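Excluded from the complex is one protein chain; the other protein chains are retained at their positions.
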Amino acid sequence: MAMFYNQITGGSIERLAALSDGIFAVAMTLLVLDLHGPVREAIHGEADLRHALLAMAPQIVAYLMSFLTLGIFWNGQQAQLNHFSRSNQRLTWIHLAFLFAVSIMPFSTRLLAEYILFRTALIAYWANILLLGAVLFVSWRYARRARLLKDDVSREISCAMERRITGAQALYALGAMFCYFGNYVSIAFIVVWAYMCIAWYPQLVPLE
Amino acid sequence: MAMFYNQITGGSIERLAALSDGIFAVAMTLLVLDLHGPVREAIHGEADLRHALLAMAPQIVAYLMSFLTLGIFWNGQQAQLNHFSRSNQRLTWIHLAFLFAVSIMPFSTRLLAEYILFRTALIAYWANILLLGAVLFVSWRYARRARLLKDDVSREISCAMERRITGAQALYALGAMFCYFGNYVSIAFIVVWAYMCIAWYPQLVPLE
Amino acid sequence: MAMFYNQITGGSIERLAALSDGIFAVAMTLLVLDLHGPVREAIHGEADLRHALLAMAPQIVAYLMSFLTLGIFWNGQQAQLNHFSRSNQRLTWIHLAFLFAVSIMPFSTRLLAEYILFRTALIAYWANILLLGAVLFVSWRYARRARLLKDDVSREISCAMERRITGAQALYALGAMFCYFGNYVSIAFIVVWAYMCIAWYPQLVPLE
Partner (left out) sequence: MAMFYNQITGGSIERLAALSDGIFAVAMTLLVLDLHGPVREAIHGEADLRHALLAMAPQIVAYLMSFLTLGIFWNGQQAQLNHFSRSNQRLTWIHLAFLFAVSIMPFSTRLLAEYILFRTALIAYWANILLLGAVLFVSWRYARRARLLKDDVSREISCAMERRITGAQALYALGAMFCYFGNYVSIAFIVVWAYMCIAWYPQLVPLE
């Protein structure tokens, strides 16, 4: 009987991927929904509008960072799904937990953009990233143990996947710690690091 | 002529699944869109922000519960779609009714989060869950009678599907009744129960 | 050269269907995003909240009508896409125009819900439905003339498709004219008619 319900639900990687793409797409687009333009009353001429837009620069950097982060994790999840031969009920729920972490990213970003000089906001933002990484790590470990990986996934690939997540999380943690020197130092570190990984990827230690 | 229009429309499980994934993805992400951070004016330092975030905890629990619930019903609908050999016009409309219930979930959640101590809000929330379950039950019954199920769906599986829905609804109803002892008791019961079902699934009576 | 660019773009029914499902999913869910719960300050007890929710009933009917309408047109577009053997640049643009009409539906609905007693709002709403039907009609006509239909689409099916659209539009127009007797008469007519078509479909004259 225990195996029985598992046959009824779960199993389809395709629909999990479809739901994931949907949630990522909405989360990535909603990020920018919170970018409110300058308030109409304060703008009296072209110069005012130009200054108001320039004053949004740090806010835009925070959104760009979140878009990058979501892009990185979208890639990371896709890499995992590509290596699963099938899913089961429990793996599906691990990925739903991952998607929950994705769906709260717009909230964390809004919080950070509004309180960009508050350490608490940066820590909350980092906690969100940590959650994303942790769930992805659990997902891979579980899939490996429950023998849900494809046959061509060697032990080497499997270890590389886990190393990527832990390595990237170590760097995010380092970046978060830099908030000791101010939040902008943290953010700059994370953005530059993410950019480097994307641009020189895969020559560098990969970032998840 | 009666059969004629049926051939024209309906029939495609794939596009129904795609629309469903899209609506679930938007509904699940919109849930969190309503999580408004603390108001800027009330925050004068790190401690204020930390307290304001902690004060959001019950609100976050309400959203987590809705995400869980939507996840459970996404799984439930997927299980059904996997067992349909084809669709027809009427089955498509039953699932559109189901998707309507999904799309009002962010509204019910917002209502509950804002009026978390009001019994009326909890009853409205529960009515939404009841609607989700009822439509899903009707969908399976109809598909079975209209012979839209795949050939390998035994009578046993079929009964198990219906039992899952009625069993889960009974528990949701029980949880809603606990609002007699206060809304937090109800919410705690539902969240704990959902978590247990997900974690020990399928050993336990499954929850839909 | 004229044929040349056509080969470069267009052509894929699959991605058009995916974009359509996405836009329908977002539009259908956004409808309910505008359902704002009662204002916190006005609610002093359970009875207040219950009355405030009951007072939302007409608003909810307007949203239900829009969900039904979008469901009907989603079915209609799906029926067409199922019968296309391939697409071209122009047909893709006709469907993008259709999707534009879909994407302004939340705006029309919000307008109607807020100004539910104003004839102007009802006319604007009906104009949106007319646009949906007109573009869908143009799409089918064009596909037939440009020989983009599958080979098994008989002249009979083809005429039936066009009759469905014009028949349904005639009824929507009739419904809109009933606003002479008040907007609620119009809305009731449209909702009841839509429900009848869905429930007794395909025995009745089908509604698109």
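As written, the chains take the letters A, B and C, and residue 1 is the first residue of each chain.
One rule holds for everything that comes next: a contact is a pair of C-beta atoms (placed from the backbone, for glycine too) under 8 Å apart; a residue touches a chain by one contact, two chains touch by 3 or more.
Everything numeric here is computed off the predicted structure, so don't read it as measured data.
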Selected residue (touches chain absent from view) among C:111, C:132, C:171 or C:187: C:111
In chain C, positions touching the absent partner: 1-12, 15, 18-19, 21-23, 25-27, 30, 33, 89-90, 92-93, 96, 99-100, 103-104, 106-107, 110-111, 114-115, 118-121, 124
Absent chain, residues of chain A that touch it: 17-18, 21-22, 24-26, 28-33, 35, 37, 40, 43, 46, 49-50, 53, 64, 67, 71, 74-76, 78-79, 82-83, 157, 160-161, 164, 198, 201-203, 206
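Just so it is clear, only the chains that are shown with their structure count from here on.
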Angle, in degrees to the nearest 5, of the Cα rotation that carries chain A onto chain B: 90
Cα-centroid distance, chain A relative to chain C, in whole angstrom: 35
Distance from chain C to chain B - Cα centre to Cα centre, in angstrom: 25
Touching two or more other chains - residues of chain C: 22, 25-26
